[in-house]
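What follows is a single structure, written as structure tokens, with notes after it.
Removed from the display is one protein chain of the complex; every other protein chain stays in position.
For chain A:
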Amino acid sequence: MNLIDQKFKELKKQDKTALIPFLTMGDPDIETSIQIIKELEAAGADIVELGLPYSDPLADGPVIQRASERALKHNINIHSCLEIAKKARQKNVSLPFILFTYYNPVLQFGLESFFEELQAHQISGVIIPDLPIEEDEEVRAISERYQIHLIPLVAPTSKDRITSISKKAAGFVYCVSSLGVTGVRSSFYDGIDDFISLVKQSTDLPVAVGFGISTNEQFAKFSKICDGVVVGSAIVRNIEEQLPLLQSAETKEKGLLQIREFVAQLKE
């Protein structure tokens, strides 16, 4: 069974909501990313979204753009990202992994080899924000063969598209909380509750929400109506704030602890 499905099944039994943190891989470096993933697990994360840095992150706001730029400066590529996943497993991380990547790096890697590698590295799902259902047929067919979930995004503007997206979804359906790119925000789309309940009616799969969620109050609010909550920019920003600590051997532990504490309090 796919690790993502297994996780949602367990959480459902316990009547809990999945906390799904996101980090940009290789920010600030490979080794630290592996350590951060361990901290995320220790902090109570349920699934982790591993972001592949990209030169032109269209769906991302300034925080994740900056993280991508930092990682790319260190020549982080898809191979380094797979290595991070592999080494995290070697360090006994058992969290399900989702790879978040724009489409072009996947296309250049080769669709078949991409999914082959994901499977080999125990990555259970993939989110490709610039691959709408109109363009995803080939990718979805291959992902199904490798039993890797191609997790779709639905937006408040999706309206009549919600049903067709849900029908093709695997793993869970990812609701975008607002009109806009990723990034911390204090308010969400006005009709967010109705939007999420529309999505829930359209599918038997778990439904998660993300984009702009940064506080434990927001986590609590969305826990009531969703099966999973993605926290991205807030964590990436926290990592950015800890960079001075993370980049020196003496203070690294302290920096990692701060990240762990930030993530742990989200669920409180």
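Basically, contacts are C-beta pairs under 8 Å (C-beta built on N, C-alpha and C of every residue); 3 or more make two chains touch, one makes a residue touch a chain; residues count from 1.
The rule is short, and it goes like this: contacts and distances are computed from a predicted model.
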(message) So one subunit is absent here. Using its UniProt record, which name fits best from "NADH-quinone oxidoreductase subunit K", "Tryptophan synthase beta chain", "TRAP transporter large permease protein" or "Potassium-transporting ATPase ATP-binding subunit"?
(response) "Tryptophan synthase beta chain"
(request) Quick one: say which of A:Asp15, A:Glu134 or A:Glu250 touches the chain that got left out. (result) A:Glu134
(message) Looking at the full complex, which residue from A:Asn104, A:Ser197, A:Gln247 or A:Gln265 touches the chain that isn't shown here?
(response) A:Asn104
(request) Please pick, from A:Val154, A:Ala208 or A:Val263, the residue that touches the omitted chain in the full complex. (result) A:Val154
(request) Over the whole complex, note the residues of chain A touching the chain we left out. (result) 54-59, 61-62, 65, 69, 72, 77-78, 103-109, 129-132, 134-135, 152-159, 161, 165, 176, 179-181
